[in-house]
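Yeah, one chain of the complex is gone here, protein chain that is, but the others are all in their spots.
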């Protein structure tokens, strides 16, 4: 692969500037003129800046940039070590973002790598376009989002059988210079603050679904493309002191409407190759799940830390049931970390791209998803009822009773009333409000559902070898020594 | 017990009028002049009106009133049937309140009954005062709250050992006409919309803690009493359509400061009888837990209903994993209902007051608390990612893309876009935001913690009989026929 | 219903005598000449005697006999109280049998009641035959077993589609005086010690399956009927002191082969009425599950008792994690008891027969089944590693080191070495060997599988009412007051 040296890394300011274009965004039915100054959405944009700011931060520079000088996000992983470095970068940036997912280069590069891994299958002219698009993004240090999930209509029907033919995004016109697409994607993360939108199919398809087998990339400011931003997890009316995690930053998803959008040929990566649709859809999700388990690490660490901090503040660190819950939370967090790192170390290199161990990635994601609600329960249990009955900092400053209130809030560990309130506010934000709910729903649904993860695990397991072993145990195979090869 | 006929049942309007007095309430550091018109707190007050409105509603009248003509809440339960009727009333009123706890007569009467059950232990003059206070509340159809949980300071120390002597509410002066108390209570529910506040000790005490062994009742508008309302679960900025459960109604807890509050003798129910403090504390909590499991029923029903509705809307009602989760949710809900009703039916009548079976009540409460987070997970799983990525009704009405959006949101079950959005908003409100978080924290901490429930269960179990049975099984007892008596 | 007075209650000796007939039983391929003296099977027979001995035991007499003077097992339940009495009888007899299921009149009467409940559907001549057979069993105080589960072959095919036409029991000849049947049933409990075998269909059937829709009753000693006894849970080589539960008693299941067995008309209860097969199959199972949850109570009590005894013996009763496990075990046991009793109390009387609440019975059974392995884990955890590394009583008596060994085994609670060993042996027997395994597999598979219970729960739940409630919460129904009726 030829590579142009990056003209420059972008600064956060350059990133912000690049978002001030003709993009069509609506928030609660109102057109957003400038996403960087919108009272709510600007928090999402500012949050995304982290990906650019890291490269300017001396301590992060080595992690944020690869040897070739461009952002490490764009470095195609060639080995388990590269994957570990990518995972560490994602973990560090999410931690810097106070455990809120940071998805402005991660998810887009997941898609770029998945497309590249499919190049051999898709063939020309797609392979060349994919590579050129990759270089374009890398060399201009772009922010990319991915639109994949269709609205789906009746889930028991394939795209071409839907009563509404637009239930899945489809090609409505093929022109000599490109294609025209119509439909809508939901759950499109970080689209309002991206430069480019990569569009991928959401499922396997058959011959009748050829018009639905479509993948491409377009600038977010493309005519006909409308981004309807969800107000969920709004920062509106939240003070930084009461919502230390969710007031100053935001994730935003859009319902993304393609109203006969034209895509020039150079940006079309699949247009009718229905037999490859499923593999591309899965390929992206599998790569993306490794990103997912990496960015979950700061969240599970935060839950352990919150539980420890609450236990110490409340003077409960030695209570038997608290210790038990702490041990379980640590197991939860460290199992996720171990599986994530081990999946990287066990990567398979396919066509030069290192793919983390698919089964381990899915096991990690599944265990995270299945366990998060229990973890939230444990943190709430240790933190106590003040999570939802707290007084406010305005009360602490009130002349009539503020001083008394501060004194009453001093806890066993001599934590001052103010500090105790900060601890409570952080844990309330983390576990009980829209932020906690967002994380909980993401755990279950983002990057594929719990059931999808189980399917993958079942598909990845070497069932015949396992059956052979069981048959040997049952005396149904010759009783020779079993293979020494490590099992799975 | 002599009983004065109720002069009248109060209407909701009379109840509202009664709250317009000199009570000292602060919200975010600002004095609340009239709780019935305060932009946020009025939703709590209006919610509490349900208890009065029910008596005016023909279908509810039989349930809401007892034979003697006053509110059934004040009817001292004499049998399992009375407890079932009380439970049904609490369940019905909470359902009418859309699963938000309704605590304006329930909790107060729990305290009244617990005090009456303790009358024999406390003796005169307390017994007479308790009875007169009960009649006063009943005959004037009053709203009462209960302040029990102290701020506690260092939990490893008893009240008299605390560095801050006011960490537990205490008597600072004994006068001929009454007592003066100082301290603070937290988690005081529904105090802003109560007429009377009943104050109870929070734990067992020793001889040195005599000044902390104090119980009494005072009007909420008593001088020196300050109610600092928590803003958690604020209705501010929430539209009824997006937050159908939590926008139009609210629960409110206060941190309640007693700044040298005078309590006249007639209202003092315990003042130094430290040896009875623990029994009174527990007696109230045990009675209150029966109320708790009764008012949780509409919540668990709502979770089942929400899961069913989401499954039907999403066309997933026949999916294997969805059916499995539905079955588990039904088990969760119906086990709670069965245990609640069975606890009532197995009541013991003590001094004329029917006490629900303590072990069963605690088992019910514990299983509810341990299972709620898992139940929320199941509902979110079935409902899908739109819970946190939804567009809004403003978007549906937007001329540029609203019609398209509505069409895209039509689901498998032919649910219209608008209706689908309503379903999503309800489930988002129920499970992911401050309302869901409030229910989750309440599950764990309200009416005593999970650990307290385990302690009670262990204490209630007939350990020696169980040991005898195990010893008999082990051949360590004479091998005669075991008793036919039903076991526990 | 006309009723003949019982000529007499049978004694255990009469019962034993009645089993010495021409029945064809094989054990490990060898013909069993006399089941009452067979070295292994006699323990099953002796165990079954309990049902007869109880009636002779003064303390049990009231429970064991109904007012009409015959065994209470035969009393058709007319009310919740009758069901509670039946449940108490089953519980008491199982406890007397040291938690091993006692199924010599229980299961048979479950089938008799299910047949009677179906009489109206089956019509004459079946209804009359069923009633006469019921009176025959009752008046002669007979022991009955039930053969229901077919070998099934390929579970994805209905009976008439099976490659092997005998995969389900079927009518191979219809004669004027009766029918001839062929096939095999598995899991037939307690058949070797029964007088009569009641045969029921195992599933719903269609028109092509008419020959498989067959129900009847025959003496166990009928020609062509072969009982192949499973040796699982053999008493062979077990000493009473090491296996206090499973050495002196046994359950036995047979694979039951019908080799062209003739059934006279008077004993045929269904012969081709395929549309009623499913209802009869389910009707029996549902009634039988109530028996099941009743006979599980002594088992769960034994687990609690064993845990308490181990905790006390090991000096761990105050350890935090042990207390936690004890609380959970108590919850497990007492929830099962509460659900069982509440299901009886909520019985519906259908055609004069009281049917326990089907949903609650299934919830009880499901929770028992899902929780047993965890309960076994807790008991093993508290009991310690000696469960599988114990020395023996022979060692305690050994001159060279026995005295030393006894001294070393004295535990914290001053339990002697001998007593400690007895405790260990009982818990080992209860939780780790074939007895524990038997209970574990029964929990999952007996009286219908876990999945069957979930299906029933889903079917019983009032889904539409729940949906209506959820729709009302979501604002999709008129916002009037909801019904006051108690929910489900």
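Here the chain labels run A, B and C in written order, and each chain numbers its own residues starting at 1.
Assume a contact is a pair of C-beta atoms (placed from the backbone, for glycine too) under 8 Å apart; a residue touches a chain by one contact, two chains touch by 3 or more.
Keep in mind that this is a model prediction, so the values were computed, not measured.
Q: Touching the hidden chain in the complete assembly: which of A:120, A:403 or A:476 does that?
A: For the chain that is not drawn, the touching residue is A:476.
Q: Of A:271, A:359 or A:372, which sits in contact with the chain we cannot see?
A: A:359
Q: Looking beyond the chains shown, say which of C:248, C:384 or C:475 touches the absent one.
A: In the full complex, the listed residue that touches the missing chain is C:384.
Q: What chain C residues would touch the chain not displayed?
A: Touch set of chain C with respect to the missing chain: 26, 28-30, 149, 151, 153-156, 164, 166-167, 184, 186-187, 226, 228, 230-233, 236-237, 253-255, 257, 259, 314-316, 321, 372-374, 376-377, 380-381, 384-392, 394-395, 397-398, 400-402, 404-405, 407-412, 428, 431-434, 436-438, 440-442, 444-446, 449-451.
Q: Please output the residues of chain A touching the missing chain, sorted low to high.
A: Residues 57, 59-60, 63, 88, 91-92, 95-96, 98-99, 241, 244-245, 297-298, 301-302, 304-306, 308-309, 312, 323-324, 326-327, 330-331, 334-335, 337-339, 341-343, 345, 359-360, 363, 366-367, 419, 422-423, 425-427, 430, 454, 457-458, 461, 463, 466-467, 469-471, 473-476, 481-484, 486-488 of chain A touch the chain that is not shown.
Q: Considering the whole complex, not just the chains shown, which residues of chain B touch the missing one?
A: Counting only chain B, the missing chain is touched by 320-321, 324.
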